[in-house]
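What you see is part of a larger complex, with each chain still in position.
Lettered A and B in written order, each chain numbered from 1.
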Amino acid sequence: MPFCGPNRYNLSPKEAHLPKRITVRTGDYQELFDITERVASAVRDMHVYDGVCHVFSPHTTAGIIVNENADPDVCADMIARLDELVPVNAGYRHAEGNAHAHIKATLVGQSAYIPIENGRLALGRWQGIFLAEFDGPRERTILVTVVAE
Amino acid sequence: MPFCGPNRYNLSPKEAHLPKRITVRTGDYQELFDITERVASAVRDMHVYDGVCHVFSPHTTAGIIVNENADPDVCADMIARLDELVPVNAGYRHAEGNAHAHIKATLVGQSAYIPIENGRLALGRWQGIFLAEFDGPRERTILVTVVAE
């Protein structure tokens, strides 16, 4: 992860900080899709030394999670438990069959923020950033916004 | 939604970016109250072109949700499911009778953030912003803060 200081490329703030879009193709109906490297790369491209990185899902059936990305069993446990709490079928009124996905996305949240320190995401040792897909597989687009200090 | 560039009114950052308060009167004990237009209007008034909009609930029994605002059944399903997970009465210790509301507000969260792009909230096509009322009806005040880039 080569470091690039904020002024190395003489970028104007506008160029540096406009939201960047990350597009991914999820593979399952429900899954946690690791986007840590994609977000880290977007942040590096913005050449921000200190600030805050916001990750936003503009979708209503997919959220954003920051949690362990070391043991994939954690992701499997999380999807399974969410499915116990909000089953795919439970007499919902919403006719499209994905009411559960809207509710799960709300429980985990549509966004996350991570501090940026010394040009890097200040994630904990075991943390990764995930798109939480609850109605896939689909193409999903995530917005990464950086506010520099 | 007429666009106003950040310098059109020669506002100082202070004038432009202080938190704006939105006051609403919810109508039910539990409901998702759509505040999308109120937040969008507050953001337009701040004349910010690019940045991040934070929506914060200073209440402990009402949260903030970003989710579908097209089919009202989604809101009804969400309230109903939250009520299954955290029933109004379940032997709570808190004597005021609204422990469930504190817990639901925590599950959905006290705040949301939405990127601002080209002077507009970069919400997804189906997304709206809701005050999630769990102990109404009440007057509620929401803080909208914008950080410009």
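One rule holds in what follows: a contact is a pair of C-beta atoms (placed from the backbone, for glycine too) under 8 Å apart; a residue touches a chain by one contact, two chains touch by 3 or more.
Every value quoted in this text rests on a predicted model; they were computed, and no experiment measured them.
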{"item": "Number of identical chains in the entire complex, 2 depicted", "value": "3"}
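As a working rule, only the chains that are shown with their structure count from here on.
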{"item": "Length of the line joining the C-alpha centres of chain A and chain B, rounded to whole Å", "value": "20"}
{"item": "For the chain B and chain A complex, residues of the former touching the latter", "value": "50-52, 65-68, 71, 73-74, 76-78, 81-82, 85, 107-109, 112-115, 117, 122-127, 147, 149"}
{"item": "List of chain A residues in touch with chain B within their complex", "value": "13-14, 17-19, 54, 56-60, 85-86, 90, 92-96, 99, 102-103, 105-107, 109-111, 113, 143, 145, 147-148"}
